[in-house]
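Missing here: one protein chain of the complex. Every other protein chain is in place.
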Amino acid sequence: MQLLMFYILGFGAVLSALLLVTSKKPVNAAMSLIATMFCLAGLYVLLDAHLVAVLQILVYAGAVMVLFLFVIMLLNIQEKEGRLAGSTIALQFVSILGVGMVFVIAASLVKVRGALPTGGELFPFGTTKAVGSMLFTEYLLPFEIASMLLLAAIVGAVILAKRRISDAKP
Amino acid sequence: MKWMLFSPEIFYLLAALCFLLLSMTGRLHRRRDHHIALALAVAGVAVCVASLQLEGSLFSETYKIDLFSQVFKLLLSVGLALVVGICSELRGIQERYEHEVYLLLFPCTLATMLLVSSIHWLGVYVSLELSSYSLYILVALRKDWTQGIEAGLKYFLVGVFASAMMLFGMVILYGTTGTLDVKQLAQILPGLMSHAAVVVGLLLALSGFFFKLAVFPFHFWAADVYQGAAHQIAAYIATVSKVAAIAVLVRMVAMLGGSSDYFVHVLAVLSVVSMTVGNLAAIAQKDLKRLLAYSTVAHAGYVLIGILSMNPGGYAGAIFYAMAILVMKFTVFLVLVKVAWDGTNLEVDGLAGLHRRSPLLAMALMVALFSLAGLPPTVGFTGKFLIFTAAMERGHFALVLIAMINVVISLYYYLLMLRAAYLLEPQEQCSPLSLSAPIKLLAGALVVVMVAAGIFPRYLMDLARNAAQGLM
Partner (left out) sequence: MVTLNSYLTLSAVLFSIGAVGVFTQRNALIMYMCIELMLNAVNLTFIAFSRYLNDLGGHVFVFMIMTVAAAEAAVGLAIIMALFRNKETVNVDEINLSKG
């Protein structure tokens, strides 16, 4: 059952990722990315990462991608279609490089971690309580830095977005 | 009082919040804001000096305070104070956003300080992102909005791509060792360095800092971003941001580098390519800031030589070079800001007649260029000397030879700038530049520092050595 779910979700993720990188319209790309994210959320559940799975849908597929869609609709981008890459040779070269990277990395990882024991069912793994208690003890500093990061991002987004072209004469 | 250990960071956090409040009041007093920023930045230097001798660790041993981190915090605070010092006329940025410039500069400096102390990948990642985001926004705030936004977009895309690479490296290290703590990693990793995956993971995990330092595969943002950003922001990127990147690279390589030949070879290749690409590209540049950007790429290559020597001398050399870069690059940008006072970009030929328009600035430029090129009585020479001798000790003769050739190549374009400043006559009559007394004092002080640190480097060298000693 788990294996079946893995293959369905994994296949879905790869398929929608391929749709993303080949799409020419931003809306299609955003929709494929959302599909990928849902598939990944399913995989997280398979891996007992319940909190992260929920956050994946709420934050990533929800908030972040809705922001993307908002911007796409707001701008109503009418791009000239058709041209995907600068040149086909470069495209092929890069694709080969990318595919090569997959195998190199996957293979090199296999060597280091050959057979791992599956985690025991000792404690409720990946629940809100477990992750939360780590977040506020061991990882307090990154958590606080993240709050500063969000502040800087909000300020930046506001001033960049409200800038008028009229007051931007060189 | 464990919180005393954290005092520089707390100070910069409060300073940033102070500007948040000021920006919410909405009213703009340009002079007042600049004075507040300058006062806070100078006070920050004082706080960093006071906390120079502190030692300890915080946050469940994920945050280390030692001489190394405190020396770099001092350097970063000095860098911020210098950059704020030339922000008195932010012609490159619209007046409406001046609060925000300070509001973003202070958290960015805070983030770089967190970076030099963090010894946990998560802390490193989040603070790197904080410093990057502040800079993406600052670059995009250029008054000439086309240039700023385009440079900001390029910086953003390359930066996010580099951080994805970095995360992939971190996850490989996590998977192969089971820990995210750099200190635990330092104990496990030496035994695993023969695995290709570990070396690849480590290199990828450092790629975020290669990006910050503008090392070869991640260097192509530098020229556009320097050109597109306001002069003051470009000065900040060229000094503070670089110093922080050097700090993290030195610490991580010192803790994790071990004795892997592959790792050293890859770093050597990156160093050679960075030097050569940077110097050759710099020759072709007309725009002064683009030229400086490529010279930064070349300097990143020199610093890498010190780091990959992996001996105390090499680390001390890299630390010393970070100090040198801070002063030299800042001096050139000081001249740039004053000559291009209206905030537009400056061609190299635009320096023409500088020796008559302002002899002091011309002299500062000359000393800074000599220092960047590595000519003897300056701090740049001492830095290069320390790095090259450390590399020779480890037998990297070929590497040092290539670096020497590169130094000669770089001499060409530095002399070209000097020729523009001293020998070329300006096309139209230019009025003398009027400098305020503090700026004159600053320029004079920088010249004195560059020469004095070149002739009597003893104190700074000892400081760098002691800081490097704590790393091993």
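By written order: A and B. Residues from 1 in each chain.
To be clear about the criterion, contacts are C-beta pairs under 8 Å (C-beta built on N, C-alpha and C of every residue); 3 or more make two chains touch, one makes a residue touch a chain.
Since the model is a prediction, treat every value here as computed from it, not as a measurement.
Student: Of the listed residues B:F72, B:Y97 or B:F156, which contacts the missing chain in the full complex?
Tutor: B:F156
Student: For subunit A, which positions touch the chain that isn't shown here?
Tutor: Subunit A touches the missing chain through residues 2-3, 6, 10, 13-14, 17-18, 20-21, 23-24, 26, 29-30, 33, 36-37, 40, 43-44, 46-49, 51-52, 55-56, 59-60, 63-64, 67-68, 71-72, 74-75, 77, 79-80, 83-86, 90-91, 94-95, 98-99, 101-102, 105-106, 109-110, 113, 116-120, 122, 125-126, 130-131, 134-135, 138-139, 142-143, 146, 149-150, 152-154, 156-157, 160-161, 163, 165, 168.
Student: Contacts of subunit B with the missing chain: which residues?
Tutor: On the subunit B side, contact with the omitted chain comes from 121-122, 125-126, 129, 133, 136-137, 140, 145-147, 149-154, 156-157, 160-161, 164, 167-168, 170-171, 174-175, 178-180, 223-224, 227-228.
We adopt the following convention: only the chains that are shown with their structure count from here on.
Student: Where on subunit A does subunit B make contact in their complex?
Tutor: It comes out as residues 105, 108-109, 111-113, 137-142, 145-146, 148-149, 151-153, 155-156, 159-160, 163, 165, 167-168, 170.
Student: What residues of subunit B sit close enough to touch subunit A in their complex?
Tutor: For this pair, the touching residues of subunit B are 13, 16, 20, 23, 58-60, 62-63, 94, 96-97, 100, 103-104, 107, 110-111, 114, 118, 120, 122-123, 125-127, 129-130, 133-134, 136-137, 140-141, 143-146, 172, 175-176, 192, 195-198, 200, 344.
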